[in-house]
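Only a single protein chain was left out; the remaining protein chains are all shown in position.
Which chain is which? They are A, B and C, in the order written, and residues in each are numbered from 1.
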Amino acid sequence: MFIQFLINGLITGSIYALVSLGFALVYNTTRIFHIAYAILYMIAPYFLMTFLIKLQISPILSILIAISLTIIVSLATELFVYAPLVKKKSSPNVLMISSIGVMIIAINLVALCYGNETKIINPSLSDSYKIGNIIITYNQIIQFITSSVFIGLFMVFLKFSKFGIMTRAMRDDTELCKVFSMNVPGFRLVLFAISGLFAAIGGILTAWDFGMDPYVGMPMLLNAIVALIIGGIGKFQAPVIGGLVLGVLQALSVLVFSANWKDAIAFSVLVLFLLFRPQGFIGEKRRLV
Amino acid sequence: MNNTILHINSVSKSFSHSIKKLNGDVSKEEYCVLDKIDLQVQKGKITAIIGSNGAGKTTLFNIVSGLLNTDKGELFYTPNGKKYNLRKISPYKLARIGIGRMFQDNHIFPKLTVMENMLIADTDPYGENAFTSFFYHRKKRKIEKERKLRAEQIFEMLFGKANPFCEKQEDYAETLSYGQQRLLGLARLFMGNYKLVLLDEPTAGVNPVLVKKIAEIIRKMVDKRQMTILLIEHNMPFVESLADLCVFINTGKIETAGSVVEVLDNPHVRENYLGKRTTKRNSTDAQA
Amino acid sequence: MLKLENIHGGYRANHSILNGVDLNIATNETMAIIGQNGTGKSTLAKAILGMLPFCSGTITFNGISINNKNTIDIINKGIAYFMQGGRLFPHLTVKENLVFAGSGQNKTDFNNSLSRLKQHFDLIENINKFELEASYLSGGEKHQLAMAMALINNPSFLILDEPSAGLSPQNTEKIYEVLEQIKKEQEVTILLIEQNVDKAVAFSNMVALLKNGVIEKVLDVSHAKVYEEIDEFYFE
Partner (left out) sequence: MNYVFHILIMINIYIILSVSTNLLVGMANLLSLGQAAFYGIGAYVTAYALIGLGLPLLPTLLLAMGVTAIFSFLLAYISLKLEGDYFILATLGFQIIIFTILYNWIDVTRGPYGIPGIPSPKLFGLVKIEGITGYIILSTILSAITIFVFYKIINSPFGRALKGMRDDEIAMISLGKNITVLKVEAFVLSSAFVAIAGFIYASYISYIDPTSFNLDEAIFILTAILIGGTGNIKGPVIGAVFVVLLPEILRFVGMPDNLAANMRMIIYGLTLIILMRYRPQGIAGEYKFSK
């Protein structure tokens, strides 16, 4: 029983990690508290449903189109909402409030078009494998492999490619990046595209299993933020560690309490971290003055 | 010794960061910002601290005003017989026992009016809690009126009868020019009951006319309010004309201290701060 | 090479730090700017690079007007900038810092520049340190790395903002030695911002005295009375 929950936790955690990584990519480099990120996660499966079920396009193609459209939404948020505010040197709070505005609009647009109720993309029950007395579904395997592959690829690129150096340089010092003639506004678009990609994959993987409604984004975003903070803000490995820890913690808490208390537990952990270890597992302490 | 208002006894401060040596061994490198600073600030005198960028002058100010902790050493403040251990007093209480500070940047409140900037500077916080917002109307009004009168008197004393500050007292402080904001920051220090005032580069970035005005104001602080002034300054003529005592800090140590003329003419100070002119001049002459 | 005419500017709308700077820097000349804190030395550097929020006046570089241009476009004309305090990317390794700084070059050019810099900076030659995160370096090494990053693109124009600030005397000597050698090896115009008059005079041909956002005097270093003039400037 314990091991079953542990494995379930790790699989959920891998999705948290992927989604959290997308958030961290934007937050660590641009310092935008990107609440509108929640809607990317929510909107991707709706795009998929439109092409797959309404327009009867092949699954692979539908997934590709859905992901591309989500990336376009992400880019539009940066181009039409954030970039002009950054140019005006608005304060971080103004950016965050605008982000809330984007989120409100998108959630209600989706609710207008598709309705408030839960939609199912894949009605059939997933096959499952039994190893000893542990059950793993086919979907869970797909989830774990897909998120691991994307996280792994990202980490490799981050460490060894020019893109990785640029990302980490921008996290350290954006002004200095400009001094070495890096096109910062252009590179931000790349970052927003990748973060949109991660949110879309996370959203589709989860919705394939459980379905979606217009409000699934916010709880996921909250988990992603908690994962980021308990991992440690500023490091790109942090959301991965934080996501897995959070996933396991929540799964085990289901064992002790009940599933309803998941969010409260996540945030109690967050508050404990904020109080006693604000730099998270692997982050660095910030110095005041 | 009775004349000393601030005792800084062998205060040290260092920041450390880890260094990786070959093969991954990590050690700590201590970067010493202040190294056993000893300074006795004389009551009623103007003491100037000079030294190049990064020598630790502002760090010393941050330590005296409680924004930074010390690693070692003691700080005592003795305004009138009473002895306060500054390491044990939280920063906000310093103003209440008479230590004032003006920062390098102006640090005025841009969204408060000129007059509000003065009123808020009263170190007596009467009326500044939520409870008194509802009650004690009469006393509050009286105190506010009294504060305002005091502020107007200060403006008049510093800037004469028809001054721009009284005229603009209902405008946001951000509408003042940079120089005027600096003057307002200085005028604000008259609102409290300060015995010791720390001024961090009062003349940085202002024009010569204002420099003269600032010197005048600092004089008034000493003459009319018996304040003791400790100031960081790069403007040498300003230091020469104003200060009584001078301290030269180099790489975290006090290297020379004494009267202004003594310190400024000290060849060692010249060499390490502005450049060694005498020896250098000889060499260029030789070349020519 | 660089011509500044009537530059006004600052970080906020109602506070201008530069009040009409006029300055001419000829090709292959080293111009030092000295002056007290807050007179606008670093602000002037930022104005040249288009990094100042409020700035007016004309700046021409090699005959082309560069005011109101993007920082990137200005940098790409062959200008390098050593920022105050030796700013670098603390979480990138020494190698990555250099790769990032030299990302405009192709591989062979980059390797050439790197081997050239190896002769000057023992830090880069030290293989053990090449893969270390920059935050693990000592203060002097960080300055070396920042300087190497400024030099890696073979700039024709170099802006150095207090290369010696916060360094021990030996490290200061080292940095200036390297700069002297670079000057000998290649054609480079330098704008040096320096507080230490000695260093400034020893290193440059021209010295500009900045006060209250205005250039008060430009002195030729070979002029016999340069120290008297500077003295007068500092002590009125």
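We adopt the following convention: contacts are C-beta pairs under 8 Å (C-beta built on N, C-alpha and C of every residue); 3 or more make two chains touch, one makes a residue touch a chain.
Everything quoted here is computed from the prediction, not taken from an experiment.
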Chains in view that the hidden chain touches are A, B
Out of A:I100, A:L153, A:L255 or A:I282, only one touches the absent chain, namely A:I100
Full-complex touch with the removed chain, picking from B:L6, B:L119 or B:I154, is B:L119
Of the candidates A:L6, A:I53 or A:V81, the residue in contact with the absent chain is A:V81
Per the touch rule stated above, chain A touches the missing chain via residues 33, 81, 84-85, 88, 90-94, 96-98, 100-105, 107-109, 111-112, 218, 222, 225, 229, 258, 260-261, 263-264, 266-268, 270-271, 274-275, 278
Contact residues on chain B toward the hidden chain run 65, 67, 91-96, 100-101, 103, 107-112, 116, 119-121, 123, 125-130, 132-134, 140, 144, 188, 192
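Note that in this section only the chains that are shown with their structure count from here on.
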Max Cα-centre separation from chain B goes to chain A
Averaging each chain's Cα atoms, the one nearest the global Cα mean turns out to be C
Chains joined by the largest number of C-beta pairs are B-C
Chain B and chain C have mean C-alpha positions lying a whole-number Å distance apart equal to 31
Dist(centroid_CA(chain A), centroid_CA(chain B)) in Å evaluates to 48
When centres are defined as mean Cα positions, the distance from chain A to chain C in whole Å is 42
Chain C contacts chain B in the complex at 12, 14-15, 17, 36-40, 128, 132-133, 135-139, 162, 165-166, 168, 195-202, 212, 222, 224, 226-227, 230-231, 234-236
Within their complex, chain B touches chain C through residues 17-20, 22-23, 26, 29, 31, 52-54, 174-175, 177-178, 201, 204-208, 234-237, 240, 251, 271, 273-277, 280-281, 284-285, 288
Note: in the complex, chain C contacts chain A through residues 49, 51, 53, 71-72, 75-76, 81, 83, 87-92, 96, 99-101, 103-104, 149
